[in-house]
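The excerpt is restricted to a subset of chains, each kept in its original location.
Chain nomenclature is as follows: A and B, assigned in order of appearance, with residue numbering initiated at 1 for each chain independently.
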Amino acid sequence: MPYINTKTNTVITKEKEIEIKKKFGKAIELIPGKSENWLMVSFEDHCSMYFKGKSDDSMAFVEVKLFGSADSGAYNKLTAAITKILKEELDINPDHIYVKYEEVSNWGWNGSNF
Amino acid sequence: MPYINTKTNTVITKEKEIEIKKKFGKAIELIPGKSENWLMVSFEDHCSMYFKGKSDDSMAFVEVKLFGSADSGAYNKLTAAITKILKEELDINPDHIYVKYEEVSNWGWNGSNF
C-alpha cells in the first residue's frame, strides 16, 4: 500500500512518465515488504512552484505515503533512488528535489481498511 | 474540520461531482462529531496515475484528513462508504481505490488554530 506522488514545475512527457513509474516500481522494493504489486503512482507536472523564492530551475516535491512504517535506513535508500531517477529522466538537480515520507496507520483498499 | 480530496485518472462531470460531494457530506457523519458543516471537499480528475504499473483501468486515491482522531472502526465504515460512492458514481472498481487517513494535531480555521 505505498503511494508516490511527484509534483514538478517541469513537463513530463508520456514516455518519461512511463519510464519513471517503471523505475519507481523497482525502487519501492527498497522498503521491506513493498513492491509494485501494491504501488499507486501519480504525476503532476507543469505546476506553479518556487524553491528559495525562485521558479527558474526545475524542481520536484515527491510524497511517499505508506501503510505502516519502515526504518530510516530504508527511507534513505529510497530517497537516493528517487532522486537519481528524477535526475536521469527529468534532469532535475538533486538539490532541487524534496522527498517526504508519511507513515499511515489507517489505510483502506477494496472497501475496508488493512 | 475534515477534508476529503479525491484524485482519479477518470473524468468527473460536474453532475457527478455534485452527487459525490453530497454523498461525502452524509458519509462523513460516520466519524463521531464530524458533519458536512465543517467539511471541505476537493476533486482532481483526469490525473496521470498508475496502479500495479498499469494505467488502463479507472482508479482513485482518496485522502481523508481530520482534526483530532477517531477509532479505527469509524474509519473502516467511512472507507466502505467512500468506496461504494465512487463505485456507484464513477464506476471505479473497489480494488482500484485507496482511502488514506491522516489525523491532524494542528489545524487552523478563520485565522487561528483549533
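Here is the rule we use: contacts are C-beta pairs under 8 Å (C-beta built on N, C-alpha and C of every residue); 3 or more make two chains touch, one makes a residue touch a chain.
Predicted model, so just to flag it, every value in this text is computed and none were measured.
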item	value
Assembly size in copies, with 2 chains present	3
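Keep this in mind: only the chains that are shown with their structure count from here on.
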item	value
Angle, in degrees to the nearest 5, of the Cα rotation that carries chain A onto chain B	120
Residues of chain A that touch chain B when the two form their complex	1, 3, 12, 17, 21-22, 25, 36-45, 65, 102, 104-113
In the complex, chain B residues that touch chain A	7, 47-53, 59, 61, 72, 75-76, 79-80, 82-84, 94-95, 97-103
